[in-house]
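Down below is the structure, laid out as structure tokens.
All protein chains but one are shown in place.
Then we have subunit A:
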């Protein structure tokens, strides 16, 4: 009984510090990571609770975790200030086809400028899905936070991870959906 009373303040302290989420890195793993050097440790020890969940479940979330996980990922999505989900496809072209920016071509077939990889599904003729509000929204959200649709997958959460700004994601959406975009008018390069 005494033990429990002693624990309560500790738990409250944890809550106050915002350590409410699940954690994967215990004291021993933390010590190991710190042995890898300062900058390595700094980046790994910043693991977020959702990354911890994917680590704990080895990228396959059990049914009871899945629902709340997806809901929480949805909540993180932010949209461009002007509300437009389709921007300028030419700017999207540069992002899609640049390794240090979107790097989309590395994992997806569809670009007429770069030979695509096959880690993700082929996006060839993606524009055939049309430009309805639902298609725009889905495409934008998948790129902003992939885990809202494919939990723990390998594709980066471009908006969530701060890799692309909402406006830049809208440009990429236009590159995929605009009927005038090279992505839809020119043939995809394949291996």
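What we mean here is this: contacts are C-beta pairs under 8 Å (C-beta built on N, C-alpha and C of every residue); 3 or more make two chains touch, one makes a residue touch a chain; residues count from 1.
As a convention for this text, contacts and distances are computed from a predicted model.
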Chain not present in the shown complex, as UniProt names it (candidates "Glycine dehydrogenase", "SoxAX cytochrome complex subunit A", "Carbohydrate ABC transporter membrane protein 1 (CUT1 family)" or "Polar amino acid transport system permease protein"): "SoxAX cytochrome complex subunit A"
Hidden-chain contact residue, picked from the options A:21, A:130, A:161 or A:179: A:161
Contact partner of the left-out chain, one of A:21, A:36, A:68 or A:179: A:36
Residue in contact with the excluded chain [from A:66, A:94 or A:107]: A:107
For subunit A, the residues touching the chain missing from this view: 24-25, 28-29, 32-33, 35-37, 39-40, 42-44, 46-47, 51-52, 54-55, 58-59, 106-107, 117-119, 147, 152-154, 156-157, 161-163, 191
